[in-house]
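All protein chains but one are shown in place.
Chain nomenclature is as follows: A and B, assigned in order of appearance, with residue numbering initiated at 1 for each chain independently.
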Amino acid sequence: MEIILDVTDLHIEFHDHDVPEVAVEDFDLMLGKGEIVGIVGESGSGKSMSALAIAGLLNRKSLKKSGRIMFDGNDLLTCDRKTLRSYQGDEISIIFQEPMTSLNPVKKIGWQVEEPLFIHHPEVTKPERKEKAIGMLKAVGLENAEDVYNMYPHELSGGMRQRVMIAAAMIGDPKILIADEPTTALDVTVQAQIVELLKRFNKERKTSIIFISHDLSLVNQLCQRVIVMQHGNIVESGKTSDVFTHPRDIYTKRLIAAIPRIDLNT
Amino acid sequence: MKKMQTSLKKNIRENTYLLAGMIITGAVLLLIIVGLFWMPYEPTMMNASEKLAGISLRHPMGTDNMGRDVLSRVMYGSRITLFIAIGTVLIGAVMGTIIGAVTGYFGGMLDEVAMRIIDALFAFPSILLALVIVSVFGTGWLQLLLSLGIAFIPSFARIVRGEVLRCKSMDYVENARLIGVSDLRMIFVHILPNIKGVMASSIMIGFNNAVLAEAGLSYLGVGSQPPYASLGKMLSDAQQYMFTAPFYVLCPGVVIVLMVLGFAFLGEGLARWK
Partner (left out) sequence: MIESPVLRVKDLNVFYKNNKSRFFSKNKKIQALFDVSFEMEEGEVLAIAGESGSGKSTLARAIVGINKDYTGQIWQKYENPQMVFQDPYSSLNPSKTIGWLLEEPLRVDKKKKWSRREIDDRVKEIMEEIELPLSMLGRYPAQLSGGQRQRVCIGIALMRSPGLLIADEPVSALDVTIQAQVLELLENLHKKHGISIIFISHDLRVVYKISDHVMIMKDGHVVEYGDTRSVYKAPQHPYTGQLLKAAGIC
């Protein structure tokens, strides 16, 4: 398998208090083309931090980062802003947990879906952009895409907004999609649909996905490989089925045991 | 207590605003407190032979057009200005808090009516409003204090009402209602302590506005009456001698600036308190 992202020894430290706080330590991740890797952990485990670092979204001065994030022959940690910008939203996209706040409330859906195209591919003409955006909205399962194109975020439900987010993230046909708890704020039935959608994109477009979640059963459904994190460290990683059936680390065992078991036959 | 001290020390060390605010305000307060016990001269004592004198050992800030010692008058005047400002903020904050808390908490028609009245008051600049009230009550520093205080009520009421509305929708208020907390207890014990941060900074800003409003109104001649003078009154008396005796204008002006600056820094410092 072709490796498209190679993270080695990623180390993130906060320096906004007297004592430096380590958020992520020795984080390694190799992501193959068309692969879905899950990062599992509880709040404060550093899973989102690692993802944000990969997306190049950690630029705060009080943060100290070290290690290497190799993508497309560049180290995303040290490359200049311009190179990083050229990847963000185009080659590497990210979707967040809160579909309510990650869309701009005063812009129409169409504008928000087109924005990455507008930034990264200014050569695309306006009608082409619109056509592509509507195609994308259809691809994420919004049937009345033409109407949605002219709507504002508040007119959509949570599930629809998350679909719009995915459409905006996928419009540049990224190599890597980072999904940071994309279904946590959604209802279960909608959750299942979003997971299906991600699966489909992964299959059809060979998009590699980093799926961050606290929900083990979702990760189990979606990911081929899983990384379990606790207190900024990777405590276990491997093929999802292996990790789930034979967890080695005590924390992984605890996580799995915390899922209420349902045995309908007894 | 000890924890409090270490946190104060730490804040002073890391918070430049707080430190600057404390130093400047401290200096102004020192001037006022010393003035309570000792002044170089009686602030009303005239000396015809020393009109508009420059800086000298006898008169560190010079003298005014009637030969009165400017330093003594500044010490006395800043006392009046501070007193009026504190009084104004006290009236505005206490009344505003009560009105804002009650209307925000109960809502409904009471809220609607009270807020429309406050909107109407907002339509006039507070100095104009104070002028109107002064013209009803007459001139003098007590009247000035009262009218400024009333003029300051609407802004405090607005701020408190907004904060109370925010807190009212929090789960802990509903939780408290479920355990049977009465309305008054809810407002004063459960909700108001949570808005002290916002209150602290609006009191600081309000205080500055009060100092400036007092100076402005005294300048217009409706504040303290001669021979006693607040800082604003001194400024207005001094303006015609701006070029012959610059220190006569500068000294009260600088004290006003320091007072406002000190409290602005203190407010900013408190807002950044960790």
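Convention: a contact is a pair of C-beta atoms (placed from the backbone, for glycine too) under 8 Å apart; a residue touches a chain by one contact, two chains touch by 3 or more.
Computed from a prediction, not measured in an experiment: that's the story for all the values here.
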Residue of A:Glu42, A:Glu128 or A:Glu146 touching the missing chain in the full complex: A:Glu42
Contact set of chain A toward the excluded chain (per top definition): 42-43, 158, 187-192, 214-217, 221, 254-255, 257-262, 264
Name, in rising order, the residues on chain B that touch the hidden chain in the full complex. 107-109, 112, 170-172, 174-182, 185, 190, 193-194, 196
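Note that in this section only the chains that are shown with their structure count from here on.
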Distance between the centres, which are taken as Cα means, of chain B and chain A, whole angstrom: 52
